[in-house]
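All protein chains of the complex are present and in place, except for one that has been dropped.
As written, the chains take the letters A, B and C, and residue 1 is the first residue of each chain.
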C-alpha cells in the first residue's frame, strides 16, 4: 500500500522513502523521483513523516529508530491499521519530542492506493490534521476526522471486522444454499440485488468461492489482528458484541485450517473445507 | 406487501382478492378494481393463485380452505417468506389436486412492492415458472429461478439472515465506537465509504440508531423466524454456520429486551440498551 | 451399548436378539443364552421390544420392518438417543397397531451398560413405564420419568450437549493456559478442585489431551447429532440458547478438522490443532 501512496506524495512534495528492503526504496526512487533514505533517521527529518507498516508493533520499532532524528514541530501520520492503545502510547512518546501523532489508517485497497482515492479516517488533533491535509490529499479523496488519537484505528478495525463478519456469514449462507441444490451464481445474484448484500458479497465472495489462486491482497493474519482490535474496542466500551467476538475466533480457526499465509478472500474456502470434511467428500 | 402487489396484478389481469380482514379487500376493490372474494374458495378458482402471508403456517391454513375449490392445472405462487420443508409438503398436497406449487418470496420491501420492482426468487418447476412469469412480472423487475420447490424460501431466508447479521454486527461496532468517543455520523460515513459497508449500514442503521419512532415495516418476530429457517438450511446442508446460528439466538434476546412487537430496524436499540444497562446509565 | 444391556435382560427374561450383523447376535446367543432372531419380525413378537440404534432414522427402519409382526398390547422401549419429533411420529404409528412407545435413552456409557447401572430418562405414558420398569431395571439403577413421549430424548440431548459444551470450553481454557506457560496437569488439578469442574474435566479431558489413541466409545458424529437436537429443543421452546447453538457448529468444524470417524473425546485435539495451525508449529 505504501508504495503507491508515496508515489502520489512525490508528485506534490519532496519525498524521501525508507523501506525494510532497500531494493524497494531504490525502485521507488527510480520510478517516482523520490530520494532513497539510507536509514530510518535519514528519512524522518521531514515536516511530515508517514508510516505504513503491518501492525503497531512495527510502528514502535520505527519510532525507536527515528526518535533522535525527528524534528520538533513536525507531524507523524501513521497510515498503519493499528492498535488504538498502542497509538496513544506512541503519541505520548512523540509528544515528548515535540512531534504530533495522527493515526490515519486508509481504506480502499490497492486500487484506491494506485488511483490516489483512498478514504482516510484520522484520529488526533484537528489543527494538526489541517496542517497534514494537503499531503494526505495527495493519495486520498475522502478524509474524515473521527476523534482523538486512536479513533482512526478504532474505526478502521471496526470497518474491517464488519467486512470479515459480512464475508464469513455470506459464505456460510451461499455454501449451505449450494449444498441444498441452489446454483451459486443465482444465489449471489439474488442476494446482491436484495437486502442481504454487502461489499463482501459484491466484491469478495465470488473470487473466494472460485477456483483461481488468490493474488495476495491482504493477509488473513492481518485481518485477524484487526478483528481482535475491534473486539477490544467493544469490550473497553462495555458493549456486548458477540459477533465482533466470534469473528476473532473463527478467523483463527480459518487460518489454522487453510494453512500457509492465506489471503483474506480465502475465508469461503475455509468454510467449504468444513462442509466437505463433514460430508466426507474430497 | 400483498396489497400493492395485487394492485399491480389487477392492472393486467382479472383479479379476485381475499383478505383475513374483509374491509381490506373491500378497500382494495375500490382502489384497484379488483373483485372482493366472499371466501377463500371464492378466491382460488383462478389460473394462478397468489398467497402472501406471514409464515408457512398461514399458507397451510389457506391451502386447507382452498383445496376443494382449486382448479386442476392451475398454479399456486406463494410469495410468503416461508419454510422450505413445509413448502415441499404443500407442493405434494397441491400436486395431488393437480395444482403446481412455486415458492416465490420477494425482496425489495414496501417501496419495491409499490413501484412493482420487487426481486422474486423462485423455487419449483421451470415450465410452471414460465407460465407464471407474465403475472409475476406485474410486480417484479427481476425474477430468478433458483432451484426446486423450497429453493426460493431457502434463498430468501439466507438473504434475510445476512441482512440481520450485517445490521447486528454493524450496531455492535458503531455503538462501541460512539462510546469510545467517535461521532456516530462520522463512523457511519467512513464505513459506508469502505469495505465494511452493506445494505444494512447504508439503509437501516441510521434509522435504528436515531430517536424517531420506527414505522412498522417488517416485524422483528418475522425476521427472527427467517433466521431460524436459514440456520436450518445450513444444518441440513452439513455446513457449520456459527453466524447463522448465533443470529437466531440474538434476535430472540433482542425481541425479549425490546418488548412489544418491534420493527426489525430496532435491532441497534436492543444493543444500545445492553450497553447502557452495563454502564448503569439511563 | 445394546449388547451388554441385552445380556442383563437375558438374566431375568426370555430374550431374542436381532442385530444388523448376524454374527453379533450369534455371539450374544452363545455368551448370554439369548435366542438369535432370524429377522426383525422374528424378534419383535415379545411383550416388550427394546431398540438401541444410532439415531431415530434407524428406529424408523426397524419399525417399518417390525410393524406387521408386533403384538397389540405390547410395549416398545426405545433406548436410542433420538429425536423427540420423530419419536412422536413413531409413537403414533405404533399406537395404530396397539403398541405403546416409550423413549428411554440411557446415560452411563459402556461401563454403566456392563455393570447394569445405567441411568434411564423415560418419556411417555406413566402406566406403560410401570409395566416396563422390571425389564428396564435389569440394566438400570436409576429410572426417571421426565414427561410425555419425546421428553426422554429431549433430556438426553440436552445432557449430551452440556457435556459437549463443558468439554469444548474446558479444552479452550486449558490449551490457552498451556500455551501461556501453565503445566497442563496443574491446571486440570486446580480446575477439578474448583468451581469450573465438570464431568467433562474430571473424566474426559485428560484422555483427550493425551497422546494415546482413543478407543471408540461414542462417535463424535453422534454427539454432533445430539447437539443439533438439543438446539432444536431450545428453538422450539422460544429459549435463546447461544451456547447450545454454537456447539452444533463447532462440533461440525471439529469433525471436519479431525477427519475420519473420531471419538468424541478427541474434541481437545481439534482445538489443539487450531492453536498449532495459527502458530505455524507442527
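We take it that a residue touches a chain if its C-beta (ideal position, glycine included) is under 8 Å from a C-beta of that chain, and two chains touch if they have at least 3 such contacts.
Here the structure is a predicted model, which is why all the values come from computation and not from measurement.
Q: Determine which of the presented chains are touched by the chain that is not presented, and list them.
A: Every shown chain touched by the left-out chain: A, B, C.
Q: Give the residue, chosen from C:41, C:54 or C:173, that touches the chain omitted from the document.
A: Final answer for the missing-chain contact: C:173.
Q: Going by the contact rule already stated, which one of A:136, A:228 or A:278 would touch the omitted chain in the full complex?
A: Hidden-chain contact among the options goes to A:228.
Q: Considering the complete complex, identify which of C:75, C:102, C:129 or C:151 is in touch with the unshown chain.
A: Of all options in C:75, C:102, C:129 or C:151, contact with the hidden chain holds for C:151.
Q: If the hidden chain were put back, which residues of subunit A would touch it?
A: Against the left-out chain, subunit A lists 228, 231, 235, 238-242, 245-246, 248-250, 252-253, 256.
Q: State which residues belonging to subunit B touch the missing partner chain.
A: The missing chain touches subunit B at positions 242, 246, 252-253, 255-257, 259, 273-278.
Q: Applying the definition given at the start, please give the residues of subunit C touching the unseen chain.
A: Missing-chain contacts on subunit C: residues 84, 107-109, 119, 121, 142, 144-148, 151, 154-155, 158-163, 165-166, 168-170, 172-183, 186-187, 189-191, 193-201, 203, 230, 233-234, 236-244, 246-247, 250, 271, 274-275, 278-279.
As a convention for this text, only the chains that are shown with their structure count from here on.
Q: Which chains lie in contact with each of subunit A and subunit B?
A: C
Q: Need the central chain here, defined by C-alpha centroid distance to the all-chain C-alpha centroid.
A: Going by the distance between chain centres and the overall C-alpha centre, it is B.
Q: Over half shared numbers or under half: where do the identical copies subunit A and subunit C land at their interface, same or different?
A: Counting shared over all numbers used gives more than one half: same.
Q: Quick one: subunit A and subunit B, Cα centre-to-centre, how many Å?
A: One centre to the other, that is 36 Å.
Q: Distance from the CA centroid of subunit B to that of subunit C, rounded to the nearest Å?
A: 39
Q: In subunit B, what residues contact two or more other chains?
A: Residues 238-242, 246, 250 of subunit B touch two or more partner chains.
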